[in-house]
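Yeah, one chain of the complex is gone here, protein chain that is, but the others are all in their spots.
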Amino acid sequence: MAATIPHAGRPVDRRGILIELGGTALVVFALTISLVGFHIKDISGGITLDLRIVDVVSAVAIALVVRGWMILMRHGYYRVVTISAGAVAAILVVSLLFGGAGVQFYMPFKAKLLQWLLAILSTGFAIGAALRMARDGRTAVAEDDGAASDKQVALMDRVGAQVQRNALWIGGFLFAAAACFPFMPGVNLQYLDIGVLVLTYIMLGWGLNIVVGLAGLLDLGYVAFYAVGAYSFALFASPDSPLLQELGLTEGISFWLCLPFAGLMAALAGVALGFPVLRLRGDYLAIVTLGFGEMIRVTLLNFYSLTKGPDGISKIPPPSLLGYSTESKMDEETLENTTEFHTAMGWEFDQADTTVLLYFVILAMALATNFFTVRIRKLPVGRAWEALREDEIACRSLGINPTNTKLTAFGLGAMFGGFAGSFFATRQTFVSPESFTFIESAVILAIVVLGGFGSQIGVVVAAFLLIGLPEIFRELQEYRMLFFGGSMVLIMLWRPAGLLAHREPTIRMHRRKARGGRAEAGGAA
Amino acid sequence: MYHVAYFLDQLINGVTLGAIYGLVAIGYTMVYGIIGMINFAHGEIFMIGTFVSLIVFLLLGLAGGVWLPLAILIVLLAAMLFTAIYGWTLERVAYRRLRASPRLAALITAIGMSIFLQNYVQLLQGARNKPLPPQITGGVEVVNTSNRAGEAYAVSLSYLQMLIIVLTIVLMVVFTVLITRTALGRAQRACEQDRGMAALLGINVDRTISLTFVIGASLAAVAGLIFMLRYGATDFFVGFLTGLKAFTAAVLGGIGSLPGAMLGGLLIGLIEVFFAGYFNLEYKDVATFTVLVLVLIFRPTGLLGKPDIEKV
Partner (left out) sequence: MTGPANGREPGGNGAGDGAGNGAAAGVRPLLTVEHLTMRFGGLVAIDDVSFQAADRKITAIIGPNGAGKTTVFNCLTGFYKPTVGRLTLELEGRGPIFLERMEGFRIASRARIARTFQNIRLFPKMTLLENLVVAQHNKLMRASGYTVRGLFGFGYRREEEKAVEQARYWLEQIGLVDRADDDADSLPYGDQRRLEIARAMCTEPVLLCLDEPAAGLNPRESADLNDLLTFIRNEHRIGILLIEHDMSVVMQISDHIVVLDYGKKISDGDPEFVRQDPAVIRAYLGEEEEEDLPDIVKQDLLADGAGGAGAPS
């Protein structure tokens, strides 16, 4: 690490740096010249090419600047980076925010995306360099990069551990916040809808956490069970359903009856799929579950007589409450009631707004999932799941039936997926195969993995990051999935075990000390 | 006679489709063999291959008529080069740091990269389907008969299909020689066996893995070119299903085995085409995955994979 000691007075390897910069420029140029440089444009009767050389040059320039900052950082020139990156960030942010309103100046590249990207990157560099500078000011001994990043990792580990240990408090607080959310001032229908969406994904994440986080089974087709749940529900709840029409019923069956049924169907689907494939090794299992997800979608799309194919099943009613239908009110209550829920919500259920009801239904369902998971983790079956994840061969030598144990996890995970699917159906009032693509599975899996394996609060955090934030910044809709994919990569690179990865034992022999991480060494015989 | 002709027609189609799956599957199987991860973004590399091929074709078209075989060669080389750079960058930026991490982390990163690349291409090139007019036309009539309605029904082996089959076979041969006879191939096999030991013996592991990605990506680019020539259109989403089926092919043939990848690709192509031709077009993907599940249950290591004895 000799080369990384800052200001060591050693001659910097100029040739190496030039090669590095040149290589970066060349690679970025080669990457961008094809897809960025030429735009395939539709014209009448065919297609033609459009040259976008400016964007290529800008991309190369940005890459050079960023790489340059990285090199400077590595050699300890924090001040230079702070000033230059800060300046670039300031200029870009000002021009991006007020660009339309008069502060015009020459912008060498057109693509807004690149401008935002550079703005974010330069801000990051400026902050990072400034922090390093401050640290160097405090401590005379310069640390190398490795130690610094180790420290950072250790910090996140500690955060993860603290969060898990205080899960009761944090969970209680989050619950209180979630329960009050609909009545907070400034919460309008849009925010409430986002809340419902985030809670749905939290529930899905918690459900999948049983399979992936606890049992360590890589399921890339979780959306299949979500779909089975949604369709099982829709087929019995909607008056529009071909099944009910076949049976001669004109009224759908109540939400509260269909919900357990849908969960059961999903669990059965989970067991049916799991039985043949659960003996497969991890990656094979992943690909088979992925294939299963696609199979379900294709079947839903083509089994027209039951599912109405791409047309989907509509007219799914919202949940009833204490026998009162909440649906008829929907038509009378128009948009005027949407901002002030605190007045609309009372003990007269006739007045209750469907969205608030939906919000509380999903909140309750998500909490039930959570309690179930937390509880089952401390039961023998939960411990066996974790043991299977750690070492299946050892489990067999202890008399644990691996197939049955995995099937339980798969079936239960699928059941919660089915419940969430029912809720999805009732909330959308419409289901179609389009809602159950692979990307949904990927999103749910990403929530579990990014949050930190097995961490219940991690799932909440990740659901906010991945679902909540992009929904709030709807203006960037176009770039939403790009950022989604990108942040998945970045978070994994930064913290491969997930944001709040930390495992708390399911049972203790000694009481933990109030402070400090180590177990108390007391109680020895 | 009609039945034979129809069968022959389907066979030719199946083999061409199988060539595409097989070429993409090699990329999966090589990467899996060497670093034990499912490079989920490999389907997107194939998709980029189709786009680069299309762009180079258009460029050549704008530049004026080029002798067709030369044009194909230029497109082939350009697609391989530019796509390979994507493959290299993918490994360098996203996967290298995660080699020692839990497998799930690498897989999530690969899925993230896959989503990223799809949307990257969609943003840059738009979501609309991009057509390429047929470049190679004509062929040799193999069978000439009439169908049940008495209309003429001719089965021909087009020049395009011949090109695809020849190209695939040539690449396979070159590639097999590369793996079995060269220093790179030896280094690669050494890394598959034991990366730590290979490094101790002076093999540049990073470079070997990079080269694996480069080779995998260039073969995917060839598949992309074939796809463009055969099906004449692409969009940002073609990589997903093709990638999925190619991975299925790799697993079917026995992951880690190169002939297995090719065989698996061929089988998947044939199953898909024959199921669609004889039974039901809509459920052809269901049939493919059903076959995969059956193979995995009865022969978990795939058709040509070495049976791995559980080490206890």
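Going in written order, the chains are labelled A and B, and every chain counts its residues from 1.
The rule is simple: a contact is a pair of C-beta atoms (placed from the backbone, for glycine too) under 8 Å apart; a residue touches a chain by one contact, two chains touch by 3 or more.
All figures in this text were calculated on a predicted structure; none of them were measured in a lab.
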Contacting the left-out chain in the complete assembly, out of A:Phe175, A:Phe275 or A:Phe372: A:Phe372
Chain A residues that touch the omitted chain in the full complex: 372, 375-376, 379-381, 383-384, 386-387, 390-391, 393-402, 408, 503, 505-510, 512, 519, 521, 523-525
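To be clear about the criterion, only the chains that are shown with their structure count from here on.
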Distance between the centres, which are taken as Cα means, of chain B and chain A, whole angstrom: 30
Residues of chain A defined as touching chain B within the complex: 27, 30-31, 33-36, 38-40, 42, 46-49, 113, 212, 218, 276-277, 279-284, 286-288, 290-292, 294-295, 298-299, 301-302, 393, 438-439, 442, 445-446, 449-450, 453, 478-479, 481-482, 484-489, 492-493, 496-497
Residues of chain B touching chain A in the complex: 32, 38, 48, 51-52, 54-55, 58-59, 62, 81-82, 85-86, 88-89, 94, 97-98, 101-109, 111-121, 123-126, 128, 130-131, 133, 240, 244, 247-248, 251, 255, 282-283, 285-286, 288-290, 292-293, 296-297, 300, 310, 312
